[in-house]
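Removed: one protein chain of the complex. Kept in place: all other protein chains.
In this document, chain identifiers A, B and C correspond to the written order of the chains, with residue numbering beginning at 1 in each.
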Amino acid sequence: MKLFFIVFLNGLTLASLYFITACGFTLIFGLMRTVNMAHGVLLLLGAYIGYEVVEMTGFWVLGIIAGGLSCALVGAFLQAFILGRYQGDELRQTLITIAISIILADFLLWAWGGLTYQISLPEMLQGGIRLPLLNVGYSVVRLTLIGMAIVVGVLLWLLIAKTKLGIIIRAGVDDREMLQALGFEIKKIFIIVFAMGAALAGMAGVIFGSALSISPGTDIQFLLSSLVVVIVGGMGSVGGAALGALLIGLAEQYGLAYAPTYGVVFTFLIMVTVLAFRPQGILGRAEQ
Amino acid sequence: MIVKFKKIILVGAVAIACLSQPILAADKIKIGVISILEGAFASLGQDGVRGAELAFKEAGGKVAGMDVEIIVMSSDASPDSAVNAARKLIDHDNVDIIIGPLSGSEGIALRDLSKGNKGVTFVNGSSAAQDATFREGSDNFFRFGGDGAQWMAGVGTYAFEELGYKKVAVVAEDYSFPYTQVLGFMSEYCAAGGRVPKKFWTPIGTKDYSSVVYSIPDDVDAIFVALGGADAVNFLTQYDQAGGDKPIIGGTITIDQSILDSKGPFKKLLIGAPAGTPTVSDYEGKEWKEFTASYLSNFPEGMTSPTIFAHHYYMAGKAVLLGLEQVDGDLSNQHKALRASLNNLEFVTPTGGTMRLDENRNGIIDNFVTEVYEREDGSLGNRVLKLVSNVNQTMGQDPTAFRAIGAVSRENPSCP
Amino acid sequence: MSRTLLLIVVILIILPAFISDFWLNQILTRSIILGIAALSLTFLTTYLGVVSFAQITLAGVAGYTIAYFSPNTTGLGIELPWLFAVALALLFSTLAGAFVGAIAKKSVGIYSIMITLAISMAFFYFTRQNYSIFNGWTGFSGITAPVAFGVSLEDSLVFYYATLLSATAAGYLVVKFTSSPLGLAVQGVKDAARRVRAIGIPTTPVIIAAYAFSGFIAGMSGVLNVWQQERISSFSVGLGPTIDLLIIAVIGGMRHPLGAFIGAITYVLIDTFVIDLFSRDRFNMIIGLVLLFIVMAAPQGILGSFLSAQKRIRKYDNNAIKRKIKNDCEI
Partner (left out) sequence: MMPDQLLKIDKLNVYHGSSHTLQDIDINISNRPKAILGRNGMGKTTLCSALMGLTKAASGSVFLDQTDISSYSPESRAKTGIGYVPQGRRIFRSLTVIEHLKLVEKKDSRWSIEKIFSIFPRLAERRKNMGDRLSGGEQQMLAISRALMLDPKIMIMDEPTEGLAPTIVDDVVELLHSLAEHEIGLLLVEQNISVALEVASDILIMLNGRIVDQVTAEELKSNTQMQQKYLGINFA
């Protein structure tokens, strides 16, 4: 029974991490209908850069900012000079992002090698504490993840619900052409949104690299987990990403604890099941 | 008509093949080397290639008066890619000998390929799956080294008798190499009286082990961890963060220097951890020091000392050279002479032991029981606790009894 | 086009007389096998309008079936006469195709990409984790091509012709299927699902049939692949081969069945020889750049660009002729 609750907590913390990593992906997809297959490699890039900055300065927060900023730049570049030209041609964009992810992943392997990196956490987040009721040790950084996910979620919600940019983004999701006809330069908005999504990816990478670890191949895991989370929850919906992350995080941890052999298969089965009945995901809106 | 047509094509093909590939003058030996040069293992695979090259460099690039040409091919850790690489070496580059591959399942794949290519001699690199030689062996597939079980020789006994661990949980990756490592550990440990109540097989590349961490029974005395690279770092970190304090027993690649050099508080768990390995980077033996010096002078860009991969590819290269030398480069009759000579070869290994093969063409090796210790500068290293000599593939047990255990798997062996 | 096609087939028939075993096995035969798999993808994309990432999975189903029912070195499986094994393999891959179709029936565009990717990853992880049927990580090896009607398919020349014959059959089947009433309904679903429903054809069976047919074609390549590789493992159905197949389809061009094969040979040549020109370490970067270049510069793939260039030249010729006539008349 104790294990059951601990696994629940594990699932919750993992879900927080998944939510953080999936946010950028769903933001980009929601507005632009771009399936950014380079999402994983952007996360990895952000994580490596975050690692370098943390090693250099010793400030973890600086690492997060640097990881986010560098990915924002790369993302803006990709959208402005490559992807933007093919807006609306979803298949071609998907293929281009696949190509970019192959190239970038190889570049990262070249630049940072095949070793495993862990980003050092600030003193206060290191180590573990004893949980009162369950009376087991628990990692501080994992508990913090729940808070981080809430902060990211709330900030993103505020941005989307309360700011002018948020209004523009929502309007763009609803009817891109009409937004243009009202005098908004959709290209610029797309670049901004892509940069934001990429920045979220980069920051998530630093968090991921601190809570767990990063190495070549992590990009594919990032991508697949984000994809599953977003698809299950509903593409383009932040609330959906949260719900999807929760489902997948819990499924994965209960799988690992009670049926480790097939745990990873569960994740994909959940996704297949959801999609077979609701192709747009649990909270996603049907295509018109 | 069709038959006739086919004949014409065949005749034509033969004629052209003869024209385009003149019978090679027998003054050159072509050797293919297969290693993992892409993906996460690239830097390790590179070191394997260095090992093979070192053997040929030391011989001056010549054997039995003939030039040696080395052709390197990459695989990506998948058996399929290893087979493709080997096929290209055989069909396109017409190599005589193949050295490699690096990882377990690749080895099994090349063994199977060797059965249909009797004109090529295969010498395993560092692949350490038991079945590559133990079951369904192939008479032109040789392994001058041990399998993953041999690499654990001495550890089970040491853990039970010296450290007094009566019960151990196992956390290992879910594929053939860790299965073999667990077998090596458990066959000794269970025989000595130890018990393994629970084994956790986790998919390779698992990031989040937290639920495994909390599932480890409270009443075990230690945890045997056979994870590699990122998996080991992740598991140990999370175990430490969860307040875990059971002693660790390491698999061969779990206490690799790259993991000891990683940063993080988890490292304190590893201090004092015993492990089994055929390669100890700062071993004090005379032959090892010579080997390291030779490696460093030939590859200034390489690692700070040869890895297990360089060590094993080196032994493969050395065996090939010695064998060819003995038969004076005679590769006629499907390498008959070379094979006989390899079967009876004996040479001194970089760790000072004597390498020779058993009847399955698998190496009889010297293995080390090591311990992770804290160096004076605070960094971690491995030091030798015990040398176990003449470890054969059945771990010193009666071959029939050992074979009766059956092929390694998640459930086999078992002593709950 | 049909004359060109005939010419290509004739060249392919006599080609083995001029090339080495390596070229025959590792370049030509492998390309054709990959081409058949890519054909199953381009068929779905062109006629049903969906991009399926599950084709390697479908080929894998057939491959694993052959492995399971043939002699192999794992000690798993049941030996069956090879014809039975092939029939079962194609049956299973067709059924698996229908299954994928049933799940993905409501999805189009990027959603179909996602759902088929999910299915293929689920299958991949399942094969990797399951030892009782799929032998997990290591998979099956030691499988040999059978002796069929007195000829051994292990012989590389015979196997090449068998592969070529299968490819021709696959291409023929695709062409026949697309002009059959069912095939027309499939294209109708792509163009206007609602209208097809309005004239009384339910779309679901049509979509499932299209996927099932693509499963059959993919199954052909899966059978040949396992015979050629003499092995199959979870790696054969992983994300890598899945993306490779997409790359093949895209660089070849999706509009014509031939595109799949052009893509396959291009890919195999790059895969085999570019590493000799450049370093193996940066192989993926080269593949990525080639893909990026083709997707950006030649969206219709190599074949598509070739055809439209031909069209332009012809148009240019026509115009030149017209101009010439006009000039002559004016003079």
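Convention: a contact is a pair of C-beta atoms (placed from the backbone, for glycine too) under 8 Å apart; a residue touches a chain by one contact, two chains touch by 3 or more.
All of these numbers come straight from a predicted model, not from anything done at the bench.
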{"item": "Visible chains in contact with the missing one", "value": "A"}
{"item": "Candidates A:I168, A:I191, A:L223 or A:I248 - the one touching the absent chain", "value": "A:I168"}
{"item": "Given A:F8, A:F107, A:F184 or A:Y262, the one touching the chain that is not displayed", "value": "A:F184"}
{"item": "In subunit A, positions touching the absent partner", "value": "164, 167-168, 170-171, 173-175, 177-186"}
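Definition applied: only the chains that are shown with their structure count from here on.
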{"item": "Overall pattern in which the protein chains touch one another (line/ring/star/complete/other)", "value": "complete"}
{"item": "Between subunit B and subunit C, centroid-to-centroid distance (C-alpha), Å", "value": "36"}
{"item": "For subunit A paired with subunit C, centre-to-centre distance based on mean C-alpha positions, whole Å", "value": "33"}
{"item": "In subunit A, residues with contacts to at least two other chains", "value": "261, 264"}
{"item": "Where subunit C touches two or more other chains, by residue", "value": "125, 129, 281, 284"}
{"item": "Of subunit A, residues touching subunit C in the complex", "value": "33, 35, 82, 90-92, 94-96, 98-103, 105-107, 110, 220, 224, 227-228, 231, 261-262, 264-265, 268-269, 271-272, 275-276, 279-280, 287"}
{"item": "Complex contacts: residues of subunit B adjacent to subunit A", "value": "39-44, 174, 200-203, 205-212, 214-215, 229-230, 233-234, 237-238, 240-244, 258-259, 262-265, 410"}
{"item": "Subunit A residues touching subunit B - in the complex, by the definition given at the top", "value": "3, 6-7, 10, 13-14, 109, 113-116, 118, 120, 126-128, 130, 136-142, 212-218, 221, 252-254, 256-257, 260-261, 263-264"}
